[in-house]
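Before I ask anything, let me first share the structure, which is written out below as structure tokens.
Entry: chain A
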Amino acid sequence: MKKFVALLLALTLCLSAFVFTASAEVADVKLGVILLHDENSTYDLNFINGVNDAVKALGLSEEQVIMKRNIPESQECTDAALDLADEGCTIIFANSFGHETYLIDAAKQCPDVQFCHATGTKAHTEGLSNYHNAFAAIYEGRYLAGVAAGLKLNELKDAGLLKGEKPLMGYVGAFTYAEVISGYTSFYLGAKSVCPDVEMKVQFTGSWYDYAEEKNAATALIAANCDLISQHADSMGAPSACEDANIPNVSYNGSTVESCPNTFIVASRIDWAPYFQYIVNQVAAGEAIDTDWTGTIETGSVVLTAVNEKAAAAGTVAKLDEVKAALQAGTVKVFDTATEGFITVEGAALNSYIADVDDLGDYVPETEVVADGYFHESEYRSAPYFDVKIDGIELLNQMF
Partner candidate 1 sequence: MSEQKKTAAHEPLFHLAKRSSVNPVAAMGIRLAAIVLGLLVCGLVAFALIEKLQNNPGKIGDFYYSFIKGSFTSERKLWKFLKNMAVLQCISLAVTPAFRMRFWNIGAEGQTLMGVLGAITMAFYFGGKVPEWQLLIMMFIAALIYGAVWAVIPALFKAKWNTNETLFTLMMNYVATYVVSYFLVIWVPSGSSTLGKLKFGKLPPLPFGNQYLLIILISLALTIFLFIYLKYSKQGYEISVVGESIRTAQYSGINVKKVIIRTMVVSGLLCGLAGFIIGAGLDQSVTTESVGGQGFTAIIVSWLANFNPLFMIVTSALISLLNSGAAQISQDFNVSGALPDVIVGIILFFIIGCEFFINYKFVFRHKETGKGAAK
Partner candidate 2 sequence: MEKKIALSMRGITKRFGSVVANHNVDLDVYEGEILSILGGNGCGKTTLMNMISGIYFPDEGKIFKNGEEVVIRSPKDAFDLRIGMIHQHFKLVDLFTAAENIVLGINEKGQHNMKSVNSRVAQIAEKYGFHIDPQKKIYDMSVSEKQTVEIIKVLYRGADILILDEPTAVLTPQEIERLFEVLRRMKADGKSIIIITHKLHEVLSVSDRVAILRKGEHIATVDTCDATESSLTEMMVGKKVTLDIDRSEPVNVQLRLEVKELNCIDSEGIQVLKDITFTANSGEILGIAGIAGSGQKELLEAIAGLQPIASGQIIFNNPKKDKPVTFFHKSMYRVKELAAQDAFHDKEGKPMRLKGMSNAQIRAQVAAENVLFREDEVMNLRGKTPLEIRSLGVRLSFVPEDRLGMGLVGSMGITDNMMLRSYRKGHGGFVDRKKPKALAEDIIKELEVSTPGVNTPVRRLSGGNVQKVLVGREIAFAPKVLMAAYPVRGLDINSSYTIYNLLNKQKQNGVAVIFVGEDLDVLLALCDRIMVINSGKITGMVDARSATKEEIGLLMTQTEAPTKEVAQ
């Protein structure tokens, strides 16, 4: 039976390949992908799935994609990129923030090959025509996830099940880095948009992937009377702590409903397939790739998993659809600085903020990012730069 399915799949793949080879240019593209780890890391798995989905959608053959796994953030990355160039790759992609400087080195040595880097910050200042950054406006996804969290808190409040007087959320973060701050702030704002008196505590782990530490952090937050937990960390540590303590959890990077059927509400995630499709198509067509590409809900890059009705508040799905439409239409802004009392820093409204958009290694902020009543996240470059510490969020440890 399995064999039959495999055969059928192979056949359809052949057929689809046949259909798609109509575009001769796509057949000339060869994609090289450099991964920090492998399938065992949810972060890397998300990229591998993105590549595979894009390959399927574009009808690329097996020979057109090479993946190098377990490439550390060192000279190894330059070596790996150059090796991919030797093997005839026309686009080389690397997925880890620390790969950036080493990938730039390779880009300088191979001007005819396009280099794309996820989460990086240097493309717009480096001035290389063949080096590009990409990210997604995941803060929108986080905001939506926050809305689901807020609805759940409202439900708990109405049922009198809150641990404290005010609804309190806990968040497990990795480092006090803009990507994380932007993430938890948008999540908090999403919740606040439906549950105005919500507060949040953040515990950092100092690692992007550490099951034990993440579980410890989540357990500590639960013990500190948090009614709901979310996380920006890649392991199953926090979700499983929530399932153990029966505390609702809003996840990241993928659904955890299978292992946490009672507590998982929803998760936001970046889908990288649209970006891979985009770069392959651009190269095939001989067009330039954006220096900074930011995926959105519109491009299909920012997605939510299916809502777990068992844990979520009633009406969550409908509300999410409504907010999503508003975000797409631009009528709702995540970092809305215009609405009074929504975003405050030490009690004051946030009317101006200079962010470090140009990453020149000096960590000196230079760009005004608040205008037209909102914080322009991921517009001046793809990677997040919102690192404002706003009221309502308490950082329990800032050592990282």
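The rule is short, and it goes like this: a contact is a pair of C-beta atoms (placed from the backbone, for glycine too) under 8 Å apart; a residue touches a chain by one contact, two chains touch by 3 or more; residues count from 1.
The candidates came about this way: all candidates are chains of the complex that A comes from, given by their letters.
Everything quoted here is computed from the prediction, not taken from an experiment.
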**Study point:** Neighbour of chain A by the touch rule, complex-wide, chosen among 1 or 2
**Key:** 1
Point to revise | Residues on chain A engaged by candidate 1 in the complex (per definition of touch) | key: 6, 37-40, 62, 65-70, 72-75, 79, 82-83, 86, 97-98, 100-102, 105, 175-181, 206, 356, 359, 361, 363, 387, 399-400
